[in-house]
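With one protein chain held back, the other chains of the complex are shown just where they sit.
Let's turn to chain A:
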Amino acid sequence: MLKNYFKIAFRNLLKNKIYSFINIAGLAIGMAATILIGLWIYDELNYDSYFKEKDTIAQMFQHESSNNVIGTGPAIPRPLEFAMREEFADNFEHIIMSSWNYSRYIGYGDKNINVTGNFMQEGAVDMLEINVLEGDKNSLEHSNVIMLSKEIATTLFGSENALGKMVKINNEHTVKVTAVYEDLPENNSFNGLKYLMPWKFYVATQEWVKNSKDSWGNNSFQMFAQIKDNTTMETVSSKILDIKKRNAPEEAEFNPEIFLFPMKDWYLRGDWENGVQTGGRIENVWLFGIIGTFILLLACINFINLSTARSEKRATEVGIRKSIGSQRGQLIFQFLTESFLIVCLAFAFAVGIVILSLNGFNNLASKTIEFPWASGLFWILAIVFIFITAVLAGSYPALYLSSFNPVSVLKGTFRAGRYSALPRKILVVTQFTISVALIIATLVVMNQIQHSKDRPAGYDKEGLVQIPVMSSEFTGKQDLMREQFIASGGATYMTTTSSPTTSVWSNRGGYTWEGKPEGFQENFAHTTVHYDFVETLGLKLIKGRGFSRKFATDSNAVILNKTAVKYMQIQDPVGKYISAENPDSDMIPLKIIGVVDDMIVQSPYTPVKQAMYVFESYGNISYYNLRLNPNNSVSKNLELIENTFKTNFPNIPFDYQFVDEEYGQKFRSEERVASLARVFTALAIFISCLGLFGLASFVAEQRTKEIGVRKVLGASISQLWILLSKDFITLVVLALVIASPIAYYVMSGWLQKFPYRTSVGWDVFAIACIGALIITLITVSFQAIRAATANPVKSLRTE
């Protein structure tokens, strides 16, 4: 019986090639999109699954409030470690102090490469189950050693044995390679861990780290932990909550609360707002999950519409089968079998499409997803997916077709009833509602990104280059280098900064000033800078002046941004002083010499933070910032700068970044969402149009005779074209009317998460509406015009 059904299904497919193509292509594209989204979601949900202990690993996080706003983050002070070990050691399998993920130069022979990694305490290897391929698993217990990932070991030593090799770190320290570990995959939070060095070494070699042993106020470190199996994150969190407050009463005014942030939340739920976890990437998972479902739904709607539209052709078969003994259930089963077959075929094509497009998709989504050939789970889900799709697409046609009365069908008087097209119309409206809503949503996302890109950055990002100079060989060379860079003609200005132009590495408080409100808990973005800061960055001075060599006192001067002035509630700031709140402090009061316009350093979606730019006098220099010479080409400038650099630092690789590119990184994640959304919206439109095309050809075929008669009676081609197209246009207009308010509502909500945001303007709707109408017209007109221009004599004779 099944064989008989399959035979019929196959022959039907072959007989109606256009119809089959539309059905299978639509379903295949829809399924491919859904599979890609499914793989993407799976990858997102399995971020950090490399770590078998994912459920028991956590990072220490801290809430701190100032001016009644709670900030949350991973930075913790060093003494927390000692208190934690003393008071709560028995709750933990591991407590591990760690540095941030920094890049350092690792040199061997004439190679010197820039590598990111961490300094961590012993136990890290055990906790993260880092797979040590050769050498000592317990390397971190020692001091002058380094563990390298396989990739880095191969880059440095080629096929030579890495163990026992001596390498230079930042051209300063020589350490021994004592272990090589398997590279960590991309989709985990430690993917930047390409070397591992002992925490001990960090403390021993970095003066400021050594000195921070008792500084509860110096939140400059990270701490990871693995809890014991017999306890939970919540229990431990509740125990350690007040550990900092108890041990450091002087910090109590910020109400510091320490808690465990579980690894399973790191990637997906990493957003905090005023002390409350507010989500994160999980929202994109939902977003694309919904889009994927919609696209599949669109493809199923095509199937449903085309099957029911063609029902008159299948009606006779239903009548015959009923008259020779088929029950309705058997017919339902037959039609479901048919949709199952088509869905299976479509799935095979979908797999092909996925394989062909996976590379491009990975680029777009910046992922490294591979097709899961060997995954049993995937194939089980695939079978479930095929069944769901087959039932979704096939149920309605099966119920509808099997319901025909054999007598009326076989009498030949069968005409699908007057309202039989209604469900079809509703489905077309649904399809276009979804497509149009997706168009509007994508446009709003793109607008928001453009809007934020157009936001004045407050400085001149173009022609600005930064060179990281954190190793000690650069110490004290900044004035010499400035002279040489400018003399080389490659740069017109240079200044130094303690953090890159595109982020804030230090936030500070503990100041006072004339007119400071009672109990005000200030917190400034704190950057130390040098002469020509204003000129190099192209900042706009609102009041006062920049740092100048003409004023010896500028070594104790500060420049504020506009927001800081408002924030401090200080009148006529220029000439006033900012001094330490603590009267015992030896900090020399800072004279405010100027106010600059706000410059976007952090997120382009949020208001600019109050910032102070303090004159550099302690050698805290992380970057040289150079304004390229506008009279030369960029490449010429870079050549001059590199030559100058090389003459002075022959052993250090010349590393630099364009500030505008770094700035562009801030839009990366939104742009990624936007480009994925664009692709899937295009697919949704394509699938909907494919269905519309099918319906249009069906209607044109059905009305061939009518068109012939009208033509003989004198109807013009354009009249016939309008006749055949207007029904579809009406449906799409209806879809526009439904989609617009829904999209408006949803996208206004989405925009709320960006403090700096665009509005959902009428232009977005205009573009979406006109676009949808044009596409619809093109799609249906093809069939309409073909039918309208056909020779009427021919079509009438076939009756």
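Points worth noting:
The rule is short, and it goes like this: a residue touches a chain if its C-beta (ideal position, glycine included) is under 8 Å from a C-beta of that chain, and two chains touch if they have at least 3 such contacts; residues count from 1.
Everything below uses one rule, namely that contacts and distances are computed from a predicted model.
Not every chain of the complex appears here, and the one that does not is recorded in UniProt as "ABC transporter ATP-binding protein", selected from "ABC transporter ATP-binding protein", "Lipid II flippase FtsW", "Urease accessory protein UreF" or "Cytochrome c oxidase subunit 4". Here one chain is not drawn; of A:N187, A:T205, A:T316 or A:S603, the residue touching it is A:T316.
Interface note: of A:K52, A:K228, A:K411 or A:K646, the residue touching the hidden chain in the full complex is A:K411.
Here the missing chain is touched by one residue of A:M1, A:A89, A:A374 or A:A552, and it is A:M1. Annotation for chain A: contacts to the undisplayed chain at residues 1, 4, 7-8, 11-12, 15, 316-317, 319-327, 330, 406-407, 410-412.
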